[in-house]
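Got a structure for you, questions after.
Just one protein chain is left out here, and the rest sit where they should.
Let's turn to chain A:
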Amino acid sequence: MWRGLWTLVARAARGPRSPRPCTRQGSGVPVPGSGTTIFALSSGHGRCGIAVIRTSGPASGHALRSLTAPRDLPPARSACLRLLSHPRSGEPLDRALVLWFPGPQSFTGEDCAEFHVHGGPAVVSGVLQALGSVPGLRPAEAGEFTRRAFAHGKLSLTEVEGLADLIHAETEAQRRQALRQLDGELGHLCHGWAGTLTKALAHVEAYIDFGEDDNLEEGVLEQGGSCKGWGHLVSQPPEAPSLPPLCSLPSTANSEVRELQLALGAHLRDARRGQRLRSGAHVVVAGPPNAGKSSLVNLLSRKPVSIVSPEPGTTRDVLETPVDLAGFPALLSDTAGLREGAGPVEQEGVRRARERLEQADLILAVLDASDLASPSSRNFLDTVVAPAGAGSPNGNSQRLLLVLNKSDLLPPGGPDPSPNLRPHLLLSCLTGEGLDGLLEALRKELAEVCGDPSTGPPLLTRARHQHHLQGCLDALGHYTQTKDLALAAEALRLARGHLARITGGGGTEEILDIIFRDFCVGK
C-alpha cells in the first residue's frame, strides 16, 4: 500500500500540481518529468498523408517493441517498415515507418521513437490509444518535448530564449482547445467532480489541521452529515442538550469520495459519454448585426447554411458547418450580430456568439463597408477587433481577419477608411468580388493554425482527459484503502491534481477558503 502510493506520488509530482512551482528556490532540482515517457502527435492536424507520432523517455523502446511485436527494435536512426498492432488486443493498426533514436542522440536527449503513420484520424487515434495503454506512457503536456530537450542541453542559447514564448503559445492553443471541449457535458461533469473533490479534500485537511488542536469534532469523514445546530433548542430549557453537537459538519468526505469513484468509473467505462468532437480549425464569423455574416458563411460553404434577410438580428443561434477552406478542414460558425438591447432570445444568441469568439482559432470579423461609422460598427471595432489585433508577439492575441463586406455599395473611389483601420479585405458577397483575396488570406492563416502541432487533434485532448480521469480514479482508490490519514489526504491531493489538469484551479488557498467557510475553526 505504501509503495503503491509512493509511486503515485512520484508520478504526479512531475507536474505543476500546485499553481506555484516548487522549484523556485531549490537547487539541484531534478529534471522535470524525468522518468516518465510522453507521447504526442508531432505533425499538424490538417489534412495530410502522413502523420508523425513521437515518444520520449525511458519507456520509448518498450513502447516501440510493444506496438511492433514480435519484431525487435529497428537499428538506430534508420527507417524501417513495420506492422503496428495494439499491444493488448493484437488488433492491427497500420503499416508504418518507425524510427528508433536511442538517447542521448535524439531531439530531447532521451530515448525517442517516431511512428510515421497514415494520416487518417482513425489510424492516428488508434495508435495514440495504443501508446496510452503501454504502462509508463502518458500524453505530453504543452511544450514538454521542448522542455525536455532544454533540460538535457539539446537546445542552443538562442533556441532557449524562444522557449518561454513557445510554451506560452502552445499552452494558449491548448487552453483554447480545452475550453472548447469543456463547453459541453464533459465540462459540466469535470467541474462538478472537481468541486466535490475539492470540498472533500478541504474537509479532510480541516480534520487533520484543526480536528484536535481546534474545534472540529470527529465525523467530518464518516457518519451522516447532520448539520443540526441547536437553534431549535434556544427556546427550550438550557439543560436539554446533554451532548451538544459541536460545529457540526455539513458533509462527509468518505461518502463523497465513494460517490465520485462510482461516477468516474461509470464515465470511463461508458464509451458513449465521450465528447462529440470535430476536427478542424475553428473559424468564427462575427460582426455587428446585418453586416452580411450569414451571406459570407453561405458563400464560403457554397450552400445555404444560414437564412439571409435584410433584417438585422436574423441569425440568433450559433450555426456550425464543417467546410473545406482553402484546402484545410475547418469548422465554420455563423453567430448572432453583436449588439445590446435586443430581445432575450437574441441576447442569448449574442452571449453564445461571444463565448464562441473566446474559443476561436481564427475570427472572421465582418463589417458593412458602407456603415463603418455607425455605433454598432464602432463598438465592434473597439471591443473585438482592437483587442485581437493588439498583436503582442507572445501569442496571446487571437488570429483575426477583418473583412469589409458590401464593397458594391461603395462609391467607385473606394471606401473612406477610418484612419486607424487595421489591414482589411474588401469583399462583396453579392457579386463575389474579393473572394479570391479572402481565400488566399484564409489559406495563409489556416496554414499556421493547422501547422501548429500543439493545438493537437481533439483525439489527443480526449486521450489527455482520459489519462487524468483514470489517474484521478486510481488515486481515489488509494484514498479508500489507506488508514493513515495523511497518506489518504495525499491521495486526494493527487486526485484533485489530476482533475485540475482538466479544469484548472487547485491552489492551497482554494482549500483554505472552503475550510474557513464551512467550519468554525478557532481556539
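Basically, a contact is a pair of C-beta atoms (placed from the backbone, for glycine too) under 8 Å apart; a residue touches a chain by one contact, two chains touch by 3 or more; residues count from 1.
Operating definition for what follows: contacts and distances are computed from a predicted model.
Enquirer: So which of "Mediator of RNA polymerase II transcription subunit 31", "Dynein axonemal intermediate chain 1", "Protein MTO1 homolog, mitochondrial isoform X4" or "Glucosidase 2 subunit beta" is the UniProt name of the chain that got left out?
Expert: Hidden chain, UniProt protein name: "Protein MTO1 homolog, mitochondrial isoform X4".
Enquirer: Which listed residue, A:97, A:208, A:305 or A:342, touches the chain dropped from view?
Expert: With A:97, A:208, A:305 or A:342 as choices, the missing chain is touched by A:208.
Enquirer: Looking at the whole complex, which of A:80, A:189, A:372 or A:487 touches the chain that is not displayed?
Expert: Checking each option in A:80, A:189, A:372 or A:487, the one touching the absent chain turns out to be A:487.
Enquirer: Touching the absent chain: which residues on chain A qualify?
Expert: Contact residues on chain A toward the absent chain are 1-3, 6, 9, 17-18, 20, 22, 24-26, 205, 207-215, 229-231, 233-234, 238, 241, 244-248, 483-487, 489-490, 508, 511-512, 515-516, 520-523.
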